[in-house]
Each structure stands twice: as C-alpha cells, then as structure tokens.
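Left out: one protein chain. Kept in place: all the others.
Labels A, B and C are assigned to the chains in the order they are written; within every chain, residues are numbered from 1.
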Amino acid sequence: MAGSSFGKIFQITTWGESHGEALGVVVDGCPAGLSLCPEDIQAFLDRRKPGNSSISTPRKEADQVEILSGIFEGKTTGTPISLLVRNTSQISKDYSEIASYYRPGHADFTFDVKYGFRDYRGGGRSSGRETIGRVAAGAIASKILKEMGIEITTFTRALGDIYMEDEDFDYQALGQTSTGIPNLKLHQQAELYVQDMAKQLDSVGGIMDCVVTGMPAGIGQPVFDKLDADLAKAIMSIGAVKAVEIGDGTLVSSMKGSENNDSFRNVNGQIIKETNHSGGVLGGISDGSQILLRAHVKPTPSIFQEQSTVNRHGENVQIQIKGRHDPVIVPRALVVMESMVAITLLDQLMISMSSKLSSVVDFYKTK
Amino acid sequence: MAGSSFGKIFQITTWGESHGEALGVVVDGCPAGLSLCPEDIQAFLDRRKPGNSSISTPRKEADQVEILSGIFEGKTTGTPISLLVRNTSQISKDYSEIASYYRPGHADFTFDVKYGFRDYRGGGRSSGRETIGRVAAGAIASKILKEMGIEITTFTRALGDIYMEDEDFDYQALGQTSTGIPNLKLHQQAELYVQDMAKQLDSVGGIMDCVVTGMPAGIGQPVFDKLDADLAKAIMSIGAVKAVEIGDGTLVSSMKGSENNDSFRNVNGQIIKETNHSGGVLGGISDGSQILLRAHVKPTPSIFQEQSTVNRHGENVQIQIKGRHDPVIVPRALVVMESMVAITLLDQLMISMSSKLSSVVDFYKTK
Amino acid sequence: MAGSSFGKIFQITTWGESHGEALGVVVDGCPAGLSLCPEDIQAFLDRRKPGNSSISTPRKEADQVEILSGIFEGKTTGTPISLLVRNTSQISKDYSEIASYYRPGHADFTFDVKYGFRDYRGGGRSSGRETIGRVAAGAIASKILKEMGIEITTFTRALGDIYMEDEDFDYQALGQTSTGIPNLKLHQQAELYVQDMAKQLDSVGGIMDCVVTGMPAGIGQPVFDKLDADLAKAIMSIGAVKAVEIGDGTLVSSMKGSENNDSFRNVNGQIIKETNHSGGVLGGISDGSQILLRAHVKPTPSIFQEQSTVNRHGENVQIQIKGRHDPVIVPRALVVMESMVAITLLDQLMISMSSKLSSVVDFYKTK
Partner (left out) sequence: MAGSSFGKIFQITTWGESHGEALGVVVDGCPAGLSLCPEDIQAFLDRRKPGNSSISTPRKEADQVEILSGIFEGKTTGTPISLLVRNTSQISKDYSEIASYYRPGHADFTFDVKYGFRDYRGGGRSSGRETIGRVAAGAIASKILKEMGIEITTFTRALGDIYMEDEDFDYQALGQTSTGIPNLKLHQQAELYVQDMAKQLDSVGGIMDCVVTGMPAGIGQPVFDKLDADLAKAIMSIGAVKAVEIGDGTLVSSMKGSENNDSFRNVNGQIIKETNHSGGVLGGISDGSQILLRAHVKPTPSIFQEQSTVNRHGENVQIQIKGRHDPVIVPRALVVMESMVAITLLDQLMISMSSKLSSVVDFYKTK
C-alpha cells in the first residue's frame, strides 16, 4: 500500500496540499445504511478550525465539506464516500523566501531529499491542513461507533507546564474551553501561558488524552495488528506527536507487577477489572475496560524568533518566519486524535467479526 | 491482511505457540543475493534466550533455528525464507489449573472472549516465545542494513527505579551485561534490585532505548505510513510495551519551540542538524540524524504473589501462579525491539526506492 | 484493503456513481518529477467518451478532468494526485420504474442483496462511468511507462461474428476507427452488424486485444502476484469482461508441448524467444517478449427488447428498458483495458526494483 491510506476494511485515503485546489478523503468500506449528512461531518471539521480564541491563529478557514459520492437518499450505500474541502482562504503571496530555505522542525528538508523538490506553499502535503481528510473520515467512523454504544472523548491534559491532575477533571468543562482543558481555572492559566509564549515569539507543546467507553472485549489481533499497536501508529502518524502511551504508559517502566496487574472480578455477573492499568487492552485485544490513550505533542515549529538554518544552495543563513501560526497545536489536534482512534477501532471491529467459526457460519446460514 | 504479517515489501509472517510443536517465521520479499547461514540467525536468537544470570528464568530453551527454504548455495534466492525453531524444552505438565482461570495482566480473558477458547499452555500464541519469529527475521533485516552502513544499537535505559543518565553510558559495557544496562555499576544495582523484587515474589518493568546510525535522509512516507508511525506500531506490537517515544518523546509536551527545533547547518558541505530533538524523523521522513527510539515495558505479569481473579465459570477466586518466569522482561526484549526496528527500516528503504521518477526510469533504462 | 483500491505501491482508489455529483480517483505512490497537465489525462478520458459514431450512444458526456492535488509547477510531487470529473450531463428523470425491478445482466439484484438497497440512478457505482477514475489514472501510468520505452496498444479483435485475423491487422487503421478494429473493411462490416443488432433492439459482445512492447524481462513475482495473475485480475475487474487470456490463451489446452514451448535464441548478443506462445510471461515474470493479452466482453445487458424479471416486491414482471445505451461496449472499453494494464505493469515495475540485494544496497550507497 502506498502511504496515504489507512485501515484495512474501513479504509481511508487522504489527499491534498495546504495551498492546492482542495483537500479531501475517500472512505472505502463504510457499511451501507448509515444516515449521513454534510452536517455530521461539518461538526467535526469545525472542531479543528482555528477559533477566535486568543491562542489560535487569526487565519480564517471556511472548510466547508462537500459529499461527492457514496450517499443516496441520505444513507451510505456501501460504496466509497468522497469528501472534499476547497482551499479558499489561502492567500496568494510570494513564497520565494520560504521556498529558499529549510525551516527547522519542518519537513522541508526531508521532502526535498526524498522527492527532489517540494510544494513549498504553506507546508504542502505536510501541512496541518492534511488532517482535514482524517477528521472528515473520523466523523463517519465516530457516528458508526456511537450506534454501537462506543463513545470517544479527547481533551487537553497539559499545555507546556500547565498539567491537569485527574482530580481536576471537570466534566462540565469538557469541550467548552478553547485550550481543550476541561477545567476552567487551569484553562485560564494555560491561556495566559500560551499568550505569554506567543509574545516571546515562541510556541508551546502539550498532552492530549483520549478515553474510549463502551468498547466490547475481544477486539484486536494478538501479534502485529494488536489493537494498541494499530492505535499507536494511528496516533503517531499525526504530525507533531512524538510519544504515545496506553494505560499507565511511561509509568509502567518503574512499576512492580503487583502494582501494574489488574485483578479480574465478577461483579453482578459481569467480568470486569478492578483497576485499569492496562488501558483497556491485554495481549493486543480489548479487555472491556475503557481504552486510555495519551499523545505528546511537540511545540509548533513555526516560531517567529530568528533561527539558524541552511538554504537550498546549502548556505548557512539566519531566518525569521512570518505568517499566521498557532502558538500551540494541541487544541485543534484533539479532534484529529479522536478521528484516528475512531477509524482504527471501527476497522478492528469489522475485522474481528470473523474471529469465530460459529460467527461466520451462522452469519451465512441465517441469510 | 490478517494480523500475523508485518511489512509490505519485506514482509514477515510469524506463527507458533509456546507449547506447540514449533514456532517460526516466513520472510517474504527478501532481496536475492544475501549471504545467509543459520549462524547469522542463531546469534540473534541466542540474545533472546534466557541466560544464566541471576535475573532470568532458570528455564532452558535450546531454540536452534532451521532454515527450510529460500537459501541456495549460501545465498538468499529472493523467494520466501522459512525459519523454524522446535519447542523442545516445554515440560509436559498438568495445565488444568492455569486453564481454569484468567491470569491478571495476561491475555487469557481476552483470548477466550475473542476466540471462544484458548491454547492455555504457557500463554499459547501470546507467550513471549512468539517473538522468536520476529528475532529470526530481524537477524536477516539487520544483516542487510549493515551492508548499507546502517547499524542498530539497543540497550536498557532503566529497570524499575534504576535509571541510567546519558553521561553514564559506557560504550565498553554495551551488550556485556545481563541487565542490558551499559554501565557496570548501574548494572549491578539493577541486578540487586531485580533480585530483591524476585524475592518479594514481585516483578519489575523497565525502559529500552534504540539508536540507529547511518540511516540516509529521505526514507519514509509523509502521511499515515510515516517512518515514526510504522516504528511506533512495530514497537508497540511487542508484548509488554505500553509507551513509545521518538527523539525527545514525552519531554516535547513541556518544551518550547525554541528549545525543540533543530537548526540545520552546513558542516563541510554536508547538511546536518545541530541537535537531534526530532530523533531523526521530520514529517515522517528520515532526516539523516540518528533515529532515537524508546519503549516502556511493563513488569512481568506472572508474579508469584497471591492474586484475585475470576475463573472460567465466572467465580471470584484467589490464585498463586507457579512456574519459571523472568522477573523482568527487558534484557531479553532488547533484541526483539532491535529486530522490529530493523524490519521496519528495511521495508521503508525498499519502498522508498521509487519515490522519484528519475530513480524508476534510470533503474530500467540502464538494465 | 477495501475493494476500491488497486495496486500496492502505485495505488489507485476510485470513487463515484453514475448520477452522483462527480467521479474521481486518487493516485497514491506516483513518483515525483513527472510532467503532468490536465491535457495528458483528458486525452485518455476523451477516448472513453461516447463518440458521434453510429454505434455509440448519442448521450453527451463532457467529462472534463480537474487536478486537485499532487502537482506543483507542472510536475508530480510524489503526494496523492486527486482527479475529479463532474457529472454534468446526467438527466434528472423519474427513476421509479428502474428502481422497482432487477434488470437482467445488471448488478441491481446483487447490490440489493449485499447492501440492503442501492443507488439505482444509471447503475450507480456499477455503471460504466466508474471506469473514468481508472482511465484518468491509466493516463498517468502510461505516461511513466512511455518514459521507460514501454508502449501499450489496444484494439478490437472482434465484434460479434466479425473477427479480424492477424494478417488483416492494418497499422495505419489503428485507433482510427470508431469500432476500434484496425482494418477499414472489417470495421465497416462490424459497424453494419452492430447497427443491425441495434435495430433488432439487441446488443453485441466482442474481443479486446492488448499488446505491450518494450517491457523489460524480470518483472513480476513467482507465486501469487504473478505478472499474469495481476493482469488477469486487473482485466477481469472491468465490468463486462468474462474471460481473460495471455499469449496463446485458450488455444494451449489443445496444444502439444512441442508446439507451445518457445525456444530461446541468442540473436546478436541478445537472448530472445523465437516464438511468443507464452505471451511475454514465464513463471509469472516477464520474459522480455511482447505481453499479449485478450479480453472477452459480454454484450451490453441494457437491451430494448421485452425481458422477464422480478420486481423488488418479488413479483414476476415483463419489462422494457428505456434510455440511451451503447449497443456494444468494446470500442469505449479499449482505453479502460489499456489503463488497467498500464497501472498493473507500473506497480510491478516499482515493486521489482528491490529484487536483488545489490540493487537495494547500491541505491542507498550512492545516495
């Protein structure tokens, strides 16, 4: 497979550059019969648009989705769903400067080495706008998961030094703050922190958390296509992510077995785990607990301070990046993480339908 | 694809259970013309065998590899290489107890839910012995990478609380200690720590680090099949790994852009990065620096303390696991991580040969 | 993989229904650096448009292609190329009748069983318009193959009873006739034959031949992904194809080994085959001769005679199909066959670059 497709049965293929005509995604393998309208997808896309808050770019992006195929009379037909978003707000400008050097922390250099040249306008294919296709597809996957009772929640756990402890999680504030931190006080602290960094012409990293509830046990594959392995790939494939954790994550390396093991218990006829250090996956297969995921996001590489780099003639130069860039990526990336998780889970759920012979045989015998 | 294959062009398929007849791997897509003998593979397999050190299981595993296909006159032929290791040391014993309940931290419960029943002897397919196939294939991938000048080093960064700082790294001790920590003093501390935990009938987690040198720039894909995304999946697919980091990893979430960006410099006609916070990958494509990876490994779930769980009739029970289990997995898992990294890199290197039109056209025009 | 993608490295994903908003294709894995403009693609698309000849539908289809991504400054960037064709000429009409029954020879019934319902407008996804995406992608693959000196020629071998013998092949008439038969006299006979059938409210099948010249030896895989096996799938996946042949094809079943074997000869330092019964492939790998392929196409299932069928309430009914339908598919399908062959060959050429260790090592050592 070439590298712009993800998933095996529920498979998405994204395309598009930051300043090209449009961006989009083809969703193949979506089951037939799902009610789907542009608003379902637009709601997700709107979550990744730059807001009006003081910590996101003042750039406006309309990002109106068009559904071009795969829907008939308001329902998915089982054939590929093609979704398209026109690039309307991209300003025509002189890119000769940005074309001339390699921005630190960006893929300019690596694209040139790999392909021989690059579309240097706004980051081209490695722009954050590439995630539009992921989010549009994620809206569909999420809607299907909801029909099964599976819900995904993502939020900001930390921005820079501002870290939210579990006890500070405020369900009322979930999805209500422009930082994505579900705690009003910490949100305000973080907002100030980011503004301060922006004033210093600098940028900020952060932590995204994702919690999946309602996931049935028994989903995943035991060896390479472990549920957590596929999730790790899905999340690490998001531009600025540099670390992925599941369950207790990095803490497990300094834990003892007696601390890390989760006891099984029968509670009212249901087998559950008393704790969830595993994060909902054992041996690559979902264990019926919540799936707990964490991603560490690097600070926006586009900073306005002077930086050292090399131009395309190989000369050492000092540069100063201009333009409109978010001082932090995390708030807008939450829905991207949620989308990648949704796509991965749905694909694994569809694959896992044939794990038992009786499931396969009964499916066709009762047809 | 079913879940026991990994890689696209250089593709491995593993098979086998802990207490079945044998375990093995089929390596398909290996280029023709590589000198390969059983000793090349045995050397890797020996690194994952339980040693005689005080911190690994006294269990003996011969793990002699047989090459069944794909080699002719000492060279790979381009056809699938089938490698097999017989299970010889598995003790015939009464498994009725272990069959009857779900061990905490193991995949017993999830296998039963997924498949309806399980091979309960020694963990079956989710045993650590499953990694034999990975390591055998990794030996081949590593040998090819070496011919290109690419070398992979893995070592133990931490066991439980014992953490080795960068300045304590002792190149002389690399690969010389049974803990895998390349520092004799810290190795001894760690050994004592693990022994102490074992006496407490408990187990220990740890951190594995992997450094790749000689990797050319320009390898990887920019969107889903990012080099770091594929590596994350490769590493997270190793049994007990709960977190994966690249470059500065979890640290990036509290860093500023001015700290995290790596400046490019022309040094003697070569474009290099002055620092390597990125860990050798930018935008999913290798940047020519060292690739820096880290995995957090949970403590061995098989501990000898009494634990609460549920039996297969759904009754709450207290259990005490018997047998021979490593109190820590890390030292033996180093070569597994190294193998998965090697396989991933080689596959991406092979795919990336066709990134430029001129490469493809020249390849066939000069034939 | 879901079923709308084809190819492994050079991978296409098509989408769109006959009467939806648009149809299109995403071409992923196209090497960077190919000069590409809309006209390159339009030229291929124009070959599949209904002409003005007396044997094709009077329906007009503009089928103007838009390039939405993957091209910068006139060259492919190595990122996905998204191509889109708007559905402009689809007449808004009452489809309630066609929605109500299952047309014989069409996929109406099978779609309803598989998906529970269907987009019944103009055949939906199983319309011949689905091939627009294939042809647009085929234009790109063909252009790359040409740069390597590989050319693909397709022509009509037979329409109904009118069959062209090898000795009647007239190179001057190639691509010059609306039937696709490269012989003016036979073309005229065929045209009259088809017109006659159309008057009888009936339709006609035919044979498409494809010849590939300039294909280097050594391309393909020896077992499942044989070059001829992949070509067979590519061709059989075209709507109305019911048989695929390579080389002597169906004739081999009544041949003797002494007749069917091709002798190798050294002619002026080049190893060639004296005959080409094999059709250019031995053991799944190209042998350096011309690749010779043949496809048998069924008569258009949309005929205007009264037919018996079942409506969606399961009642037996007599129907009479209306509308504008080609009495024969072959002339417009030639470019579809050519496109599928081009895509398959290019993908296999790209995969085969890594067959030898020395190729892989040299590629990266000289970087």
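Here is the rule we go by: a contact is a pair of C-beta atoms (placed from the backbone, for glycine too) under 8 Å apart; a residue touches a chain by one contact, two chains touch by 3 or more.
No experiment lies behind these values; they were computed from the predicted model shown.
Although one chain is not drawn, the whole complex shows that of C:F10, C:F111, C:F155 or C:Y364 it is C:F111 that touches it.
Of the candidate positions A:R265, A:R312 or A:K356, contact with the hidden chain is made by A:K356.
Listed here are the subunit B residues that touch the chain not shown: 1-5, 7-11, 13-17, 20-24, 26, 28-29, 32-33, 66-70, 72, 75, 77-82, 84, 114-119, 121, 124-125.
Take subunit A: the residues that touch the chain left off the picture are 8-9, 29, 31-34, 76, 78-79, 144, 147-149, 216, 218, 222, 349-351, 353-361, 363-365, 367. Touching the omitted chain from subunit C are residues 1-6, 8, 14, 102, 104-107, 109-111, 113-116, 125-126, 130, 158, 160-161, 197, 202-207, 217-226, 228-237, 239, 242-266, 269, 271, 274, 278-279, 281-288, 296-303, 305, 307-310, 314-316, 352, 355-356, 358.
Here is the rule we go by: only the chains that are shown with their structure count from here on.
Centroids built from CA atoms put subunit B at 26 Å from subunit A. Centre-to-centre separation of subunit A and subunit C, using mean CA positions: 38 Å. Spacing of subunit B relative to subunit C, judged by their CA centroids, is 44 angstrom.
Among the residues of subunit B, those in touch with two or more other chains are 8, 218, 222, 355-356, 358.
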